[in-house]
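Right, I'll just put the structure down here and ask away after.
With one protein chain removed, the remaining protein chains of the complex are shown where they sit.
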Amino acid sequence: MKALQTAFDLVLMLALLWLAWRALAAPDLFKGVVLFIAFGLLMALAWVRLHAPDIALAEAAVGSGITGALLLSALARSRRLERDNPPPRRRDP
Amino acid sequence: MTFLETAPWMIWTVLLPLCAGICTFLFQRAAPWLGVAAALGNALAVAALAAQVLRGGSLRYPVGGWGVPLGIDLRADGLSTLMLAMSAVIGVAVSVYAARYFSDEDAEDDLEAQRHKRAYFWPLWMFLLAGLNGLFLSADIFHLYVTLELLGFSAVSLAALAGQRAALVAAMRYLLVSLLGSLCFLFGVALLYAAYATVDVTTLAGLAKAGPITWTALGLMTGGLLMKSAVFPLHFWLPPAHANAPAPVSALLSALVVKASFYILLRLWFELFRGVVTLPAANFLGLLGAAAILWGSFQALRVRRLKLLVAYSTVAQLGYLCLLFPLAQNAGVAFTAWSGCIYFMLAHACAKAAMFLAAGNMAHAAGHDRIAGLDGITQALPLSVTAFMLAGISLIGLPPSGGFIAKWMLLKAAIASGQWGWALLMLAGSLLAAGYVMRVLRHAFTQVDKALPLHRVPRTMEWTAAGLAVLAVLLGLMAARPLALLRIGAPVADAAVAAVEGGPR
Amino acid sequence: MSAPEPMADHARFTPARLVTLLLVVALAAALGWAVWSLPANSPGLTGQSLEQLPRSGVSNPVTAAVLNYRGYDTLLEIAVLLLAVLGVWSVAKAEPRADDAPASPVLTAFVRLALPVIILVVGYLLWIGSFAPGGAFQAGAVLAGGGVLLLLSGGGRAALAQEGWLRIGLVLGLAVFIAVAVGTMAVGGKLLEYPPQHAGTLILLIESAALISIALTLVALFVGGRPPGRSHRGLSEAGERKDSDES
Partner (left out) sequence: MSLEPALFYALAGVGLFAIGLHALFAYAHLLRKILALNVMSGGVFLFLIAIASRSAGPVPDPVPHAMVLTGIVVSVCATGLALVLANRVQATTGKMQLPDEGDGA
């Protein structure tokens, strides 16, 4: 049982590191953001393993959910800006 | 009377700006009034606190009544009180200036942009003040992280307030640097907690022993804070961020915000990690400071824009602060160097805020801030140019200014301990500062027949700049009281005391 | 949407990149060394936390640490939340909703079904936080998630347009927190020193107010700009000039 848990921990840690690396290095930003959200969910799993259910809840809701939504909406805004390709504006307070 | 003596004034220096932040956000029309009133109220609270500290020595306040290690302690000793006083004084002057600067009739561009800036300047500045005061009072390194973020967010938003391309880019860079710096600091906090199970500065100072954990924590935290204090070569973000902000914001950022992270650095190096730091590490910081003085001054001699010149001068002046690290390693002169460094911060805060406000006036009048285009501005703005000159006197370090006293103490420490290299460097830095101040004054005093097309500059804006500049000079004549305050709870022992005890180093 | 960007972002190999890589590796090594020399077992502050738990007003030790032992951190953290909205509003105006993407009827129906559940979960999380995992932050984030869904389905815009109420909702958490903090001083304690018999109630009060502000803040961050049109209250009012520039 102990060995199984240790193995699970090791796999989880490696998956976390791998996901972080892939999320940052993914050539496609959308894919990067999706991988980052997955990374957040895996983080929540790690919090559960470390007996931190409060943090797991917060991570799933804030770290992964809301941050993911923020990232996706910023990405969509960025794509819209790119598509519309407006002339650089000097001032829009 | 007893109320004045016993009330927890330090709490109010945080709560009052927070409440003002809420109110200026909700009641935008009254914001300038509320902001100035809050700055004045804060100054009164700080004065009452200073009286308490002068009378009764350092104060500690356990928030929530828990006390360390479970709770968060606030602490007001001489150093934190002086820093609070610095923010309070600059805060009042800049608030008065800003109330006018952001008013409708002094709009530099369209009215809507001006109203936008006014609507957001006040709450952001109030939160900045709360962050500053909270930071100076915190004796808890995790709480320091929270205040650093409060400070960083408001500083970045203020830097972006002008809204033009250069300001947005500079603010973005500033935000990234600020977040990276905070994260490095936070990792250091985590390491220290992991090793010692407390985040209280005083407790940690008693526990911290040299070893891989403290070395790594010291390195990470120092790196993060050097980044936030824009110490060479991590200064790259500062000149554009400070030069492209509205004048009152530039004054706040240059005079106060960079000092806050440097203040934490002082707490770490001379208190928390005092048994961990080594002479080579201190000398390394000194070398960074030397490079900052030279590089910042050369850039200030080169750039064509006035506000950029003043911003590069900040990079150079921050270098002097770093000279404290090597100078204070000699126990005999440590306290002299310590006093010199702190006094340098005070003098620089006044002089630099005055200089940015004066530069803002010149830019407001001329409609641009190209130095070459300021010929003859003295004819229109004699008071602002005088303010710039007086502030320059303090930056150069000419007697009887505050800058002179500060440099004198640093020089005394360098010479008394035989560290001639640092002494020569300081003299060279003064010459360079004279060079870049003269660059501006030469143009300003050039007589021209045809006056520039000038905008009117309100008298309030001229007088606040002049007031701060006069204060920068006066600091040289009334150094006794601040230095007495600084002695209270100082982490660096007085030379006489150190000689008796043999000194920690 | 998924077209790969130009590889220019993945900069070519340069000496500068080698130096940063080496620096990062050195830092990681130092950190690793530090971790290796940490004691493998350390109670930290567990003992003291549990010892004081009966006086804290809650039985979840994390909630006790967040809102009581280290409540002052949380006070400033709520200020950071408000500050983030201020920062966002000061740099950007919210975009009008893209017209080319009408909300799908499926989403609208789903949101209509999900919202009551979400509100139930939010209430549960808030209440349970005193005894078990949960609390204002988790509940606020879930509520914000509901708000985001509502926005995506095309609803809730009218509510956000009520800028005055929005602002009050945003500052509510901080205002109540400060009021409680000052109240504890007024009854003779230190700042945020709750009387033990009322601690639970006060914490729940702070958390309920914070919940609203947290959720609104997160939704405001998602919208990504100040409410359009009325960036400054009464901008179009004729009487504005007079009273605003005498300062």
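Observations, loosely collected:
Chains: A, B and C, in written order; residue numbering restarts at 1 for each.
Just so we're on the same page, a contact is a pair of C-beta atoms (placed from the backbone, for glycine too) under 8 Å apart; a residue touches a chain by one contact, two chains touch by 3 or more.
Bear in mind the structure is a predicted one, so any value in this text is a computation, not a measurement.
Judged over the whole assembly, touch between the missing chain and the shown ones holds for A, B, C. Touch with the chain omitted from the figure is made, among B:P239, B:P326, B:G397 or B:G467, by B:P239.
If you put the hidden chain back, the residue from C:V25, C:A161 or C:V187 that touches it is C:V25. Residues of chain C that touch the chain left out of view are 5, 8-11, 17, 20-21, 24-25, 27-28, 31-32, 35-36, 38-46, 49-50, 61-62, 64-66, 69-70, 73-74, 77, 80-81, 83-84, 87-88, 91-92, 137, 214, 217-218, 221-222, 224-225.
Residues touching the missing chain, restricted to chain A, are 5-6, 9-10, 13, 16-17, 20-21, 23-25, 29, 32-33, 36, 39-40, 43, 46-47, 49-52, 54-55, 58-59, 62-63, 66-67, 70-71, 74-75, 77-78, 81-82, 85-86, 88-90, 92 (touch as defined at the top). Listed here are the chain B residues that touch the chain not shown: 70, 142, 146, 149, 153, 156-157, 160, 164-166, 168-169, 171-173, 175-176, 179-180, 183, 186-187, 189-190, 193-194, 197, 239-240, 243-244, 299, 302-305, 308.
Here is the rule we use: only the chains that are shown with their structure count from here on.
Rounded to whole angstrom, the centroid-to-centroid distance between chain A and chain B, based on C-alpha atoms, equals 37 Å.
Note on chain placement: the centre of chain A and the centre of chain C lie 18 Å apart, centres being C-alpha means.
With touch defined as above, residues shared between interfaces to two or more other chains in chain B number as follows: 112, 116, 163. In chain A, the positions touching at least two other chains are 92.
Against chain B, in their complex, chain C makes its touches with residues 27, 30-31, 33-34, 36-39, 42-45, 48-49, 52, 68-73, 76-77, 79-80, 82-84, 86-87, 89-91, 167-168, 170-171, 174-175, 178, 181-182, 185, 189-194, 231-235, 240-241, 243-245, 247.
Across the interface of their complex, chain C is touched by residues 8, 11, 15, 18-19, 21-22, 25-26, 28-29, 32-33, 36, 61-66, 69-72, 99-100, 103-106, 112, 115-116, 118-120, 123-124, 127, 130-131, 134, 142-143, 146-147, 149-150, 153-154, 156-157, 160-161, 163, 168, 171, 187, 191, 193-195, 197-198, 211-213, 215-217, 219-220 of chain B. Considering their complex, residues 1-5, 7, 9-10, 60, 62-63, 93, 95, 98, 125, 133-135, 137-138, 141-142, 144-145, 148, 218, 221-222, 224 of chain C touch chain A.
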